[in-house]
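Note that one protein chain of the assembly has been removed; the remaining protein chains are unaltered in position.
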Amino acid sequence: MALFKKKNDGAALNSVLVRRPIQKCFPIFLLPTFIAFCIGFLYPFAKGLFLSFCNFKTTSKWTWAGLGNYVKAFADESFLHAFWYTAGFALVSLLIINILAFTVAYLLTKGIKGSNIFRTVFFMPNLIGGIVLGYIWSMIFDGILSRYNTSILLNSTYGFWGLIILMAWQQIGYMMIIYIAGLQAVPGDMLEAAKIDGASEWKTLWNIIIPNVMPSITICTFLTLTNSFKLYDQNLALTNGRPYNGAIHTTEMLALNIVNSNTLKTKGVGQAKAVMFFVLVAIIGILQMKSTHDKEVQQ
Amino acid sequence: MKKLLALALSLVLVVGLFGCGAKTETPAATTAAPAAETTAAAETEAPAASATGSVYYLNFKPEADAAWQELAKTYTEQTGVKVTVVTAASGTYDDTLTAELDKAAAPTMFQAGNQGAIDAYGEWCMDMRDTDVYKEMTTDDFNLKGEDGSVLAIGYCYESFGIIVNKALLEKAGHSLDEITNFESLKAVADDIHARASELGFDAFTSAGLDGSSSWRFSGHLLNMPLFYQFRDDGVTKQPATITNKYLDNFKAIWDLYTTDSATTGAALTTATGDQAEAEFGKGEAVFYQNGTWEYSNLTGTFGMNPDDLAMIPIYCGVEGEEKAGLCSGTENCWAVNKEAAPEDIQATLDFMKWVVTSEEGTTMLAAEFGPCPFKNAKTPENVFCADANKLVADGNYSVTWAFNWTPGVDDFRAAVVDALTQYVSGTGDWAAVESAIVDGWAAQYAKNVG
Partner (left out) sequence: MAKKPATIQGEKRVKTILTVVFAVVAVVYLLPIFLVLMNSFKANAYVNTETFAMPNEESFVGFDNYVKGMTFGNYPFAKSVGYSLFITIVSSALILVCTSMAAWYIARVGSTFSKIVYYLCVFSMVVPFQMVMFTLPKTADTLHLNTPWTIPIIYLGFGAGLAVFMFSGFVKSIPLSIEEAAAIDGCGPIKTFFNVVLPMMKPTMISVGVLEIMWVWNDYLLPYLVLDRKKYMTIPIHIQYLKGSYGSVDMGATMALILLSIAPVIVFYLTCQKYIIKGVAAGAVKG
């Protein structure tokens, strides 16, 4: 990923010939996006950051509260529970989705009949939105579980694996496409050489293919990890945190916990949680990219 | 040339962005003048309507949306005043209301149904005491008040719930309503019917389903019984920070009765729905069905039940003196007027409210959708359950008020109670957990939402 590659600094290489005229067209090229970005992101974000230090009912009625909201957020056991739950979910879904997606991609690039059709089918669930996905799968899970007089809302184990199944169904196709692209980019002569040397299929996979698809693995792990951490719609529509155990919503993930803590008295706390949440997502993203990228460089 | 083009393009975009005179209202200004802004913007926003004002009602009951839209249209046709009714999606009323109140064209009229809502939205609520619509009211009982005695929200209808009885089936089983005067007699009748269920072809109670479409009947309405008696004993007049388990044994008694003397018991209750219970009663498969006055039209309409066969009796749970209990009457339907709206919009809103409670169209709609309403011109709904409620009060019984209106963090509180009840009926949890969900849950929600 371009961002973290050691900057070969394209800009420095750019000749003045190209740069100067573009720079003059700033109002056409950059300004529209920049203005929209300020309206749609920067200002609301800054205001949100500010409000995390306030008590407020609406954004225009606030009183300064200092760090009080952050203290309250840390004291909130449901927030801590949501954090660990989300971390566990992210890890499990990361492994399952990537292993399955890679396996499918690997088998589909072996030139079997109907590969294209299978690819089309596996990618399809990606197009369905989170709320709708939640509705579809809660219908299916409850259709099965109601025979045993239970429901996905009643057992946190079902809730956890239900969400994993849902996310796997949705995301495997997308990750598979990325892995297929990566696998197709593996240099043919390297594979040929391995074959001539009589390397077994496993050895070829471990020593040649996987190191060569490392960029795809970087992207896919980044995507699955951030998707899990930011997950909201699916979590809301499938279990909405049920079952509850006192103040703890056993299947509630971070994003949902934030929204659920936005009662009128505690909007500031929700906002403070949101700030901590995005700092966390940012740190995870950077660490993960750095670590996978280091492996990439060594190859 | 190119520079010119570029400038022109971006200019068009910027003008397009900030359009219609909002150019001066830079985002930074929003923090500078928070209070004045709402009204100022509203005035510039609707120049055409400013002479007469307009009404924007944020409704919270999706099932009443169609009726309100119809009524709004009629009013606009008659008076030319624009009335917009928006219904918040289920479960999002608070989020919607806060988001909308923050906007330039904020709702002029909204719902504030309980003490929690007054705590939250009180600063937007206009004192209704001097208004025409308030003067049309016949009682102050359902209104929500501020600490200084101001009337911040007016209850525009009231509802009652209790145990709905199929009298025809009851007679078939050899019993009559007169037998049932307290918990012991209710239990005796129910036990007898349940014991002979296969012979009779029907059971005592409908399924007490704990699915989301049904569980509020117990975590909200049935739980009102212990709360009401406790608050009555303690003389509670404002939202208490904690509750005790004083009457929870009674709650257990009636809950056990519901879940024992029924065709659906044990773990099967965890996924039983509200539709299922309604159908069981509608098809004559059970004699007793806990629900409210709002069920009347479904039972007589969808299921074609004969009104003469229907009655509603109080919920008995073994509290001393409950022979004199009435139905549980109260409301969560209260109107508040946004005092930060433009004066002409406030006036338009008050005019509209008065019209709703006095005009032929308005009173007809209120009676049909909401049942009895505490206004001088209110129509009497054709609803035997409401008649039962009134008769019990007229006979000198005490009305059981809606104590649950004080529940803090009501959605979370109820969900935790439902989950504890679920584990209790399916045998994976004990009653102590239910009590804890109620007593500790109340305290926790109070601390989180109010304290």
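Note that the chains take the letters A and B in the order they are written out, and that residue 1 is the start of every chain.
Definition applied: a residue touches a chain if its C-beta (ideal position, glycine included) is under 8 Å from a C-beta of that chain, and two chains touch if they have at least 3 such contacts.
These numbers come from a predicted model, not from an experiment.
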item	value
Touching residue (missing chain; options A:Cys38, A:Ala87, A:Ile164 or A:Ala199)	A:Cys38
Contacts of chain B with the absent chain, listed as residue ranges	2, 17-20, 22, 25, 27, 30, 41, 56, 60-63, 65-66, 69-70, 84, 86-87, 89-92, 95-96, 98-100, 102-105, 211-213, 215-216, 271, 273-276, 279
Footprint left on chain A by the chain that the document does not show	1-3, 9-15, 17-19, 21-26, 28-30, 32-34, 36-45, 47-48, 51, 58-60, 107-108, 110-114, 117-132, 135-137, 139-140, 142-144, 146, 169, 174, 177-178, 180-182, 185, 215-216, 219, 226, 230, 232-233, 255, 258-259, 262, 267, 270-271, 274-275, 277-278, 281-282, 285
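Throughout what follows, only the chains that are shown with their structure count from here on.
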item	value
Whole-Å gap between the CA centroids of chain A and chain B	39
Complex interface listing, chain B residues touching chain A	2-3, 5-7, 9-10, 13-14, 17, 27, 30-31, 34-35, 37-38, 94-95, 98, 101-102, 119-121, 123, 211-212, 266-268, 270-271, 409, 412, 415-416, 419, 422, 426, 436-437, 440-441, 444, 448-450
Residue ranges of chain A touching chain B (in the complex, touch as defined)	24-28, 31-32, 35-36, 39, 43, 47, 57-62, 142, 145-146, 149-151, 153-154, 242-247, 260, 262-267
